[in-house]
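Heads up, one of the protein chains got dropped from this complex, but the rest are sitting where they should.
In order of appearance the chains are A, B and C, and numbering begins at 1 in each one.
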Amino acid sequence: MKHRGRGLASMWYPVGFTGYANPSGAVVKVNEDGTAVVLTGTVETGQGSLGVLGQIAAEALGLAPNDIHIISGDTDTCPMDTGAIASRTTYITGNAVRIAAEKARDILFEVAAEMLGVKPNMLEAKDHKIQVQSFPSRNVAIADVSSRAHNGIGTPPIGSATWNPPMVPMDPETGQGKPFGTYVYATQIAEVDVDDETGEVEVLRVTASHDCGTAINPMLVEGQIDGGVYMGLGFALYEEILFDKAGKQINCNLTNYIMPTTLDMPAIDEDIVENYDHTGPFGAKAVGEPSLVPTAPAITNAIYDAVGVRITALPATAERVLAAIKAKRAREQKQIPA
Amino acid sequence: MNVTLTVNGEIRSASVPPETTLLVFLREHLLLTGAKTGCDIGDCGACTVIVDGKAVNACLMLAAQADGRAVTTIEGLATREGLHPLQKVFEETGALQCGFCGPGVILTSKALLDENPDPTTEEIRTALAGNLCRCTGYVKMIDGIHEAAKMMQSATPALPAPEQR
Amino acid sequence: MKPFGYVAAKDSEHAVALLAEYGQGAKVLAGGTDLLADMKFTPHPPPEVVVDISRAADLKGIALTDAGLRIGALTTHSEIVHSAVVHQVAPALADAAVVIGAVQTRNLGTIGGNLMTCVPSMDSGPTLLAFEALVTIAGPSGRRTIPLSDLFVAPRKTSLAVGELLVEVIVPKANLYKPTAFQKFGLRKGQALALVNAAASFWTSEGLFSEPRIALGAVAPTVIRAPKAEAYLSGRPVSEEAMAEAGRIAATEAKPITDFRASADYRRDLVAVLVKRALAGAWDRATPNQKELAS
Partner (left out) sequence: MAEDLDVLDKTRIAPVDSLRRADEDLRLPVVARPSTLPLEPPLVPQVGEQTHAVGLRAQRPDSRDHGLGLTRYIDDIALPGMLYARIKRAGVASARIKSIDISAAEAMPGVMAVLLGREIPTNLFGTSIVDQPLLADPIVRQAGDGVAAVAAVTEQIAQAACDAIKVEYEPLPGVYDAIEALKPESHKVHGGDTNVYAKKVIRQGDVERGFAESYRIYEDEYYTPGIEHAPMEPFTSIADWDSNGRLTVYASIGRITLARVDLSKTLHVPISRIRVIGTIVGGNFGGKNEIRHEPVLALLAKKAGRPVKGRFTRVEEFVASTIRHAFFMKYKTGVSKDGKILARQIRMILDGGAYCSFSETTLGKACILSTGPYHVPNSFIEGYVVYTNKTTAGSMRGFGAPQVCFAYESQMDDIARDLKIDPLELRMKNFFRDGSMTATGQVLHSVKVIESMQNAVKKFGWETQS
């Protein structure tokens, strides 16, 4: 017989190490026609970070994402970056790109200020124009400003920056300190069916609500959540590297290392909590790693809700769940007075 | 031995050792690198191509077995005139992340839609069970296939596939 | 892959001639899904020559003949899944075919190849055993037909002699339309190897089980029948309790091993459940007429 259950789990996850240096650099160059190029030492590993960095640069420059071209992943041409690790790209590389873009923009402001007859600090970049704050009708096209900067005045708008979360050493004895710049939070809820004859767990749906600060690109955030739930589900139910007694892996191929297929995946309902973190670029924090963190306990809590057994060792394979169900029945038998 | 097959509508030929798989034939001899080597034993589906209308793992087929047959690879899906609806939808919705499984997923889905123009979610999930993806949870892919099916049904008769031209 | 020779057979006759020519040094390639996966990472030396029979037209196709349902050895799992004839006379074969590997492997892999690998977890075996299928074997001295159960000898070892070729599988006419069902349990739903699979079939005669057949996979060195469970059911009124008991008896007949996928005990538990469910599934397929008599 199948039993339905639901379970919930919440989590927190840190963004931006402060315990040791993990900087990122960035260079932003505005071209003669008002488009721009960003140089970053990070690498695209599938999460869509290059698009996000482009959107950050575009926002800072008053341009559109498609106006930005990103050059990445080459130690000869790109500035230092600690890399695509620890959910740090949007937060740390993003801050570096934002600051570098603002420096390039400041050069544009200098030029535009002269063209508009105002002070640079009265300007803002928006809609491909540089305009006087509160007086948007007084504006010049960024293309014209940049062209003049390059060819008229000789101050090409190039900005470079590095960013490292402010470092705070930790007390080695007590571990006290401020180890990270900020944290993100999430809650996931899973609904499952548990077959009490085979122990099989079917995850029917997962609702995942994540705080990532500002979602620079909500579509990519959803993609990260989907992939995180996928990995969390594998962690919860299937995945385990098995070793023999002599330390050799037994199931070292994709036939026997069980990762979820389409038929094992539930529907996922993603939710992005509205938030703005003042330490991140345009309020952004992170979502890459955190998305997988609460899935497994949400599922095992749902298993408990369904059949009343607590799984304390992952993965909750059908065999383990059935064994737990049998053990519970045996306990209950004992408790019934003869 | 000499292997001759029709790839994306064109006859291609190469002389290869018998143990050459279709995957190696496509990637190394025809320089069509769209099909990927993910596991090389038919578990991951990253090497999926379409042979005579059927999705197969190119790593589990000898090039010699494909001799004389029609093969469609990811390179043959788009035409100069436009993208395949699956490519279009996947592009628009970010259905692929690292993209390594993408060519295989798209070709499996194409073979499905050619056979079953309006599949249910369950049919899509069954068809895609041989294409492992570690990034996306398959969520946007499955949505995208539904979307592409709709586009294909409402569209004016599609351009002839390359192998028919 | 290590180097090997290759030759393609035009038809079964040609294939037999080639197998005779190369003897021990030959390996037959049907769909190739198992053979290639094996040859890629094996430490063993490669075969001298791979005899590719995948183009032998006379080994393909599904047809109703005087003998029963004839399935050519080269028929792919996908062809079985989509065959109208199969769905009509032996739908459980399609149930078993559709859970083999994934679409890509079902499009290449063949029923003959699946049987000839002779791995205990094969998904083609149990249903065919429940149907009491026959297999035709071609060799240098002609053709012979044997019960499928005589094909399986040991893990990865069939009773075929060197130079012989499996050409077709036959579900005997008498067993067409026999209510049959297949059950499989794997470590996940998609692309799974069977931890246990089971098939069951039976006729009913005046509400009693008649000619019950139960077959199990992945719980013995080869796919096996469960004769004690069959004997228990035979002549007994159809009931859920009887099906459950047959499952429990079948579990005692299984001789599973403990490996990294599952323990022997768990596999026995699964046998009991899957046999019960296969029997219930077969009962679902029984005609209303049969059910009426039973109630």
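Just so we're on the same page, contacts are C-beta pairs under 8 Å (C-beta built on N, C-alpha and C of every residue); 3 or more make two chains touch, one makes a residue touch a chain.
Computed from a predicted model, the values in this text were never measured in an experiment.
K.L.:
Can you list the shown chains that the hidden chain touches?
P.N.:
Displayed chains contacted by the hidden chain, ordered by label: A, B, C.
K.L.:
For a quick check of understanding: of A:Val37, A:Met80, A:Met122 or A:Val140, which residue touches the chain that isn't displayed?
P.N.:
A:Met80
K.L.:
Name, in rising order, the residues on chain B that touch the hidden chain in the full complex.
P.N.:
1-2, 4, 7-8, 10-14, 18-19, 27, 29-41, 43-44, 46, 73-83, 86-88, 90-92, 94, 96, 98-103, 106, 132-135, 162
K.L.:
Since one chain isn't shown, list which residues of chain A touch it in the complete complex.
P.N.:
6-14, 19, 34-35, 41-46, 48, 50-51, 54-56, 58-59, 63-67, 70, 72-76, 78, 80-86, 126-128, 170, 173-180, 182-189, 191, 205, 207-211, 213-220, 228, 231-232, 234-235, 239-241, 243, 245-249, 252-254, 257, 259, 269, 271, 273-279, 282, 284-285, 288-290, 292-298, 300-301, 304, 310-315
K.L.:
By the contact criterion defined above, which parts of chain C meet the unshown chain? Give residue numbers in ascending order.
P.N.:
On the chain C side, contact with the omitted chain comes from 1-3, 5-8, 10, 41, 43, 49.
The criterion applied here is as follows: only the chains that are shown with their structure count from here on.
K.L.:
Between chain A and chain C, tell me the centre distance in angstrom, where each centre is the average of that chain's C-alpha atoms.
P.N.:
48
K.L.:
How many angstrom lie between the centres of chain A and chain B, each centre taken as the mean Cα position?
P.N.:
30
K.L.:
Averaged over CA atoms, how far is the centre of chain B from the centre of chain C? Could you give it in whole Å?
P.N.:
30
K.L.:
Using the touch rule from the top of the page, what residues of chain B touch 2 or more other chains?
P.N.:
Residues 41, 43, 125-126, 129-131 of chain B touch two or more partner chains.
K.L.:
Going by the contact rule already set, what residues in chain A reach two or more other chains?
P.N.:
Chain A, residues with two or more chain partners: 255, 261-263.
K.L.:
For chain C, which residues count as touching chain A in their complex?
P.N.:
102, 185, 187-191, 193, 260-263, 266, 269-270, 273
K.L.:
Which residues of chain C touch chain B once you look at their complex with the stated criterion?
P.N.:
My answer: residues 1-6, 8, 29, 32-33, 36-37, 39-41, 46, 50, 52, 54, 78, 98, 101-105, 107-108, 189-191.
K.L.:
In the complex, go through chain B and note every residue touching chain A.
P.N.:
Residues 38-39, 41, 43-44, 93-94, 97-100, 124-126, 128-132, 134-140, 142 of chain B touch chain A in their complex.
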